[in-house]
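Only a single protein chain was left out; the remaining protein chains are all shown in position.
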Amino acid sequence: MTAAPTTNPTEPAAPAPAPPERPGWRAVAGRQAAAIGYTVVIGLVLASVLIYSQGYAPFATIQSGLQYAVGDPTQVARTFAWGLPLYVAALGVAIAFRSGMFNIGAEGQMYAGALAAALTGAYLGPLFSPAHLLLCTLAAGLAGGLIAAGLGWLRAAWGVDEVLSTLLSNYIVILFCAYLAIGPLRDTTRQSGTTKEVADTARFGELVPRSGLTTAVFVVVVVAIVIWWLSERSVLGYRWRMTGESPAFASSVGIDVFKARVSSMALSGFVCGVAGSLLVTASQGRFWTEIASGIGWDGVLIALVARSRPVATVIWVSVYCVMRSAARGIEQASEVPSELSLVLISAIIIAAAAQARVFHQFAQLRHRLGSLRRS
Amino acid sequence: GGAKPKASGSDDEGLSVGIFVDNAFGDGDFFDQAAAAEKPLESDLDAKVNTYEGQLQAQNFEPLLQDAADANDIVFVLGFEAIDALIKVAGENPDTRFVFVDGTVDSPDVVSAEFRTAEGCYMAGALAATVNAAAGAKAAGFVGGIDAPVIKNCESGYTQGVAEVDPAQKVTPQYAGSFVDPAKGREIALALQQKGAHSIFAYAGLTGAGIFDAAKADAKISPIGVVADKSPLAPGKTPGSLEMGVDTVLLSLAKEFQGGDLEQGSQHTYGFAEGGWKMVYDKALVGADGIAQLDALQERISSGELKISE
Amino acid sequence: MRFTTPILLAALGCLVTSWTRDLNVGLEGAMIFGAFFGVAFGLELGSGLGAIVVTLLAAAVAGLLFGILITTYRVNVFVAGIVLNVFGAGATVFLLRSIYGVKGALADDGIPRLARIEIPVIGDIPVLGGLVSGHTVLTYLAWVLVGVTVWAVRNSVVVRHLKAAGEHPEALETAGGNVQRMRILAQVWCFMLCALAGAQMSIGQLSLFTEGMTSGLGFVAVAAAIFSRGNVLWLAAISTVFGLSSAAGVQINEEVMPPQFAQMIPYVVALVGLVVLARTSKVDQVRIATPQLQAD
């Protein structure tokens, strides 16, 4: 099939002309606030309904959930410790999205990265810890990067649709890692499919005691800043953005679309791999067959909902972390399954995607009523 | 549920017991067996029971175990995946007693409770052979989840059990490579049936469900359950199950703890004698005297007269 | 056969959405719902066919909502699809645990199983019999649908309008057709077929539901739909290939190759097929609707 038009073509092609002078930051901020408020309300309402339907008092339950998620510093630390790999993964996916390459293979690349890091950590060293960590991270990045770069190359060179190829790659990579972890590389002292535990030098130190929050948080901050600069400000990012925005324009002004596509995919995969390595070096200490358990997919979703803007991505991930953590708390305080969070995030993302139209229709409605009143 | 993180549970009056599972309750299997201990714990020891589900999200294990440590005096941990987190958290919380169920953990801070797998599977084998003999089949099927030590132990016990009852029968083992693939379990059941197996013992978690499903749907096989009584999965086709007395174990260990004689890092093993295993039979399928012989055999094991090598 | 049916059904649904250029990548999610509600309604009604009917109705409603979302509310169809997958995975477990309090699998004696239809004469023919006879009604329905679709492509107005709605919506609009209705219709159809595909897995092949039991078949179906390039017979052929390779994943036992490799087969086949297709198709390269959050 050919490229399907993303906007419904029965609608006019170009967007409605913007008002003469740029809207002031107030207006923008106002619109942002409205959008955020709208999403939050939707989320809360839905959560309340679901919780109520399980026979619990919505408000109290949600409150106890939030209490659990951000009640005290340790809890906050835990909540975000859980999210560290997700921040990186989501940002990684966002990089590729920026250049119009859709890296849906984040989950697989995380597994590959996690395994690479686990092996480097277990079979290499113990070494000087920073060096060891660096090696693990690089190995992971390489593993993820190679996969993504390969698929990116197939797209750029032969037009192999990367959406589908990365999608399929997930299963292939994950199954292959599972094979290694259950088969040749299994830690034979263990009943389940896990690799050997990594040396202590290949693990980040804990920052807040009993919270699981490690010094990896600094790595994440650095990664976030670098990615923000790269994709939003740098020349490289400009080339990626233009390639994504309009390949025809890019190539006619002399941007190497091929390079842009492959490089952004490679970096995207690299970062997703690093995200995987954090699962090992900042939390698990070894690879096992369920290690990423959907974080890659979460990353894809969040990158989409944040429209692959780094800052928005970080915000969304934070929100998501709190939701997941709160759901965990709710599950302990009640019988509400923690899958609640998945249901919620789905609904919220759809709501966010529909937001523009919802507001539009709302405005029209008000307009109509207004004219009715006038007549 | 009902666990609110507290500073430390150990200083409040009544005993509070935590049960942590690496996946979740409601598996109709190992974890539910453990959950069965909740009632007796509350009634017998008037203990307060908190449960924790890891949801196979390894990211959650540590926080949850930490919660458990904060809220309870003793915490039972079920599920291999949580071992690393367990060792770490147990080390950090000396004032909470951690017990790992169904395996040994080499850590001075963790009490291990192990089931003598071979012993249990021996009886499963005996049952399989008995049923086969009645059906005139010559092969007993064995389905393992993944090729792991504990499963291998079970296979060897099973094989010995079969040989004990009818040396003429051979065991046809097959490994599914997964604990959560009923479709595959079903295929394997049919494959084993082709190989002439009649009674099939599945030590493979969810994958096993596929075998019972096959039996339910007109496959000529007798599936033998493990951990819990699986007869509801294929009523009238299930000669019996090897039940795992997880609840019994939890209860007795909790008692010891309350009595103050559960020392740190100790290792315990359970078999038929200690109520770690028990057999349940379907009279209609095994027959009264069949059951009688099996009980006799089990008696010899409990009494220690008959030893089963791992 | 076993895996061909769900793949074929889902792919047939997906095909129609590819006509309207709203390729639905949410098959996986739609299927898992189908599987779940097949079992759930089955438990309620105690009848397999009854369950199928009710599930179909539910799917139609869901498809309608989905269609309205991507048309009236301009939610990018790719995003909606991906979300549907996540939603399906989450919501089915949520329901499983909150309604039945079980985790992982719902196996109950009360769950009906679709009857296998033995075709009298052919059933006894050695090879052919095993191939043609003894399947659930859904399997036969799937192949009937293939025929129906082939016919419809030739002789029906609705397929024409579906295709026009995708290829040149304004042409259809200005010719007095209704683009939005067509786009929604396509999604409804897709959801209904996915529901059947899911039900076939849960109460057709087995009579139990397990979390994530669709295990990627939905994506394989998407691949099949894309490969077929709108050609129904191709689609049937490709679905069969994928179906067989998935079956191989289950049947091949450990001596031959590690189970993980066996399970990989369908995805590898699909990936290789994708590359081959891209290399061979001179026309337009295979491309899914470009993901984008807001169509503004």
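Labels A, B and C are assigned to the chains in the order they are written; within every chain, residues are numbered from 1.
Heads up, the rule we're going with is that a residue touches a chain if its C-beta (ideal position, glycine included) is under 8 Å from a C-beta of that chain, and two chains touch if they have at least 3 such contacts.
In this section, contacts and distances are computed from a predicted model.
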item: UniProt protein name of the chain not shown, from "4Fe-4S ferredoxin", "NADH:ubiquinone oxidoreductase subunit M", "Sarcosine oxidase subunit alpha" or "ABC transporter ATP-binding protein"; value: "ABC transporter ATP-binding protein"
item: Interface partners of the hidden chain - shown chains only, full complex considered; value: A, C
item: Candidate in contact with the missing chain, chosen from C:99, C:117, C:171 or C:256; value: C:171
item: Contacting the left-out chain in the complete assembly, out of A:32, A:215 or A:234; value: A:234
item: Touching residues (missing chain, whole complex) on chain C; value: 155-158, 160-161, 163-164, 167-168, 170-177
item: Absent-chain interface as seen on chain A, which is shown; value: 12-22, 229-230, 233-239, 241-242, 245-246, 248-249, 251-256
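The criterion applied here is as follows: only the chains that are shown with their structure count from here on.
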item: CA centroid of chain A to CA centroid of chain C, Å; value: 27
item: Chain A-chain B separation of Cα centroids, rounded to whole Å; value: 38
item: Overlap residues in chain A, where contacts from two or more other chains coincide; value: 182, 335
item: Interface hub residues of chain C, defined as touching at least two other chains; value: 97, 258, 260
item: List of chain B residues in touch with chain C within their complex; value: 23-28, 31, 147, 174-178, 180-184, 186-188, 191, 206, 209-210, 212-213, 216-217, 232-233, 235
item: Touching residues (chain side chain B, partner chain A) in the complex; value: 1-5, 50, 52-53, 55-60, 62-64, 66-67, 80-81, 83-84, 92, 103, 146-151, 177
item: Complex contact set, residues of chain C against chain B; value: 97, 100-105, 107-109, 113, 205-208, 210-211, 213, 250-251, 253-254, 258-260
